[in-house]
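Only a single protein chain was left out; the remaining protein chains are all shown in position.
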Amino acid sequence: MTGRRIGLIQNSKFLLVRSSMTADLNSYLFVGAVLFVCGVVCMATKRNGIGVLMGVELVLNGANVNFVAFSRYTDLGLDGQVFSLFVIVLAAAEAAVALAIALNFYNNHLTIDVDRANKLKG
Amino acid sequence: MMFAAQSIADFFQGFGGWQYVIAAIIHAVLLVHVFAVSPFAFIWLERKVSGRIQDRLGPTRVGGLFGWLQSLADGIKLVQKEDLCPSAADSMLFRSAPYIVCVSSFAAFMVLPFSHGWVAVAADCGLFIILAILSLEVFGIIMAGYSSGSKWSLFGGMREAAQMVSYEIPLAICALVPVIAAGSLNLGEVGGMQRGWFTNWFMFHDPFTFIAFFVYFVVATASCKRAPFDLAEAESELVGGFHTEYSGMRWSFFFMGEYASMFAVCGIASILFLGGWNTGLAPIDDALYAARNASIDGTSGSAAVGYLANVIGAGVFVAKASFGVFVQVWLRWTLPRLRIDQVMTTCLKYLVPISCFLFLGATLWPLIMVTGMGRTTWTSPIGDRAAQGLQETRDGNRVARISDAGNLDAAQARVGDTGHIGEGVVQ
Partner (left out) sequence: MNGESFLFTVFALATCLGAIAVVFSQTVVRMAFWLVISLGSTAALFFLANADFVGAAQLLIYVGGTLVLLVFGVMLTASGPYLKIATSPGEIVMGSCVGLLFLVVVYASLNGVNWRKSPAAATENSNPVVATGKTLRPIGLSFLGSRPDQDLTSDGDTLTPGYLLPFEIVSVHLLVVLIGAAYLARAKRRAGE
């Protein structure tokens, strides 16, 4: 918590090195942020429907890492772990439904390229 | 996380704070050896048993009378073989798939207790963790099947995926049936609760756990993809299934993983249903238990006696688990292979409803016993088993407290939470 008001690039590079050395709240949050950002980029760039789904899983996992970290390092306590359990369960449900939709899409279009899902475009 | 390596650690008291590190390293080395040696022993057993069942002798030459070094000879041969990667394969996935299988079945041994307190990681939800880790193995198999670039492998991988995803459900439910009787997911506690005569084993706890043992064993056989459920390799139709394209050491990694996970699921069965490291004879069990406690207290007897008691316990445990492996081998050479649709039907139409019924029955059983007969189990009056469980827990806590001697507060806190459900509510 020392370097709070920091500049952008060089300081975060320094923090990356520092945060990978000790296990504290900010290190966990950084890992969560990386997962989240990777998930968002994955959702934005992948054209394969199942790839997009994997991006969603990464985003949810980033949130989970944050919940567990807050559970250990702040007053959130057990609530954080319970929240992350709910997230895991709901992610599984979401994956099942999304996969069913992807299969349906494949049955109708013979591809799961999400860029081809443009039938409703005016 | 605590390295419950009490007995060995006691030998190294003179080394200051390092005794736990040394004990942990020794136990890790022992565990690696269990993982490395048990597949060799079981592969020899498989060949010998299959030979006898088919009226042959099996291996006889390497290493003397029973050919007991045959697996080693096979291993040396496999190391020398060329490591092939087909040109149609996705080489990165193809090469890494065997390691996933191997690592995931090895990691399961981390939470598998071999004797009282002899467990690498004494996790509070050990059963849950071990089932979770064992479920990772399927991913390596699917990877291998998909990345080989061969239709036989792909078929094997798809079958394995469908089969494992379905069989995990009854496996978990059946494993929960004795957990209801025990009230704990900690494998060490569950094992300790079954001390005394063999009627204390959870297999004989009520009719539902009795049936659940057999259902669990069938499902566990299927989840190790052993015959008659070995559709993933099905050599009569799929050449070699998911490992068609593999050769040499990578091929043997799959089999090390398979035999190790056979041992792991049979070890779970022996802890959950068959008393774990307890012999089932009350006088012997009590004597061993007293010896362990004496070594922990340091009052009478030395650490060596307690250590010896634990060695005997580990021997009993390994014997029980190995017997389970033997039965799986026996089944393989006795029963014909099912068709894939029969495998799925067996699971979804029979095993899942049966295990749900058993789960429901096991939850209702204490109510039936209390209202009908005024006792919680048929072997002992109300509270007896719970008291024993509490005693085991307190012993466990004593171990914990000694092991973090410098961290008394944490150990005190632990006493509060690991108590039985009744105690937890009171607090």
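The letters A and B name the chains in turn, as written, and every chain counts its residues from 1.
FYI, contacts are C-beta pairs under 8 Å (C-beta built on N, C-alpha and C of every residue); 3 or more make two chains touch, one makes a residue touch a chain.
Bear in mind the structure is a predicted one, so any value in this text is a computation, not a measurement.
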I'm checking contacts with the chain that's been left out. Which of B:A162, B:M249, B:V305 or B:L331 qualifies? B:A162
Provide the residue numbers of subunit A that touch the chain removed from this figure. 1, 3-6, 8-9, 12, 15, 20-31, 33-42, 44-51, 53-55, 57-58, 61, 64-65, 68-79, 81-82, 84-86, 88-93, 95-97, 99-104, 106-113
For subunit B, which positions touch the chain that isn't shown here? 1, 88, 90, 92-93, 96, 100, 123-125, 128-129, 131-133, 135-136, 138-139, 142-143, 146-147, 149, 154, 157-158, 161-162, 164-165, 168, 185, 410, 413-414, 416-418, 421, 424-425, 427
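Following the convention adopted for this analysis, only the chains that are shown with their structure count from here on.
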In whole angstrom, the CA-centroid distance of subunit A from subunit B equals 33
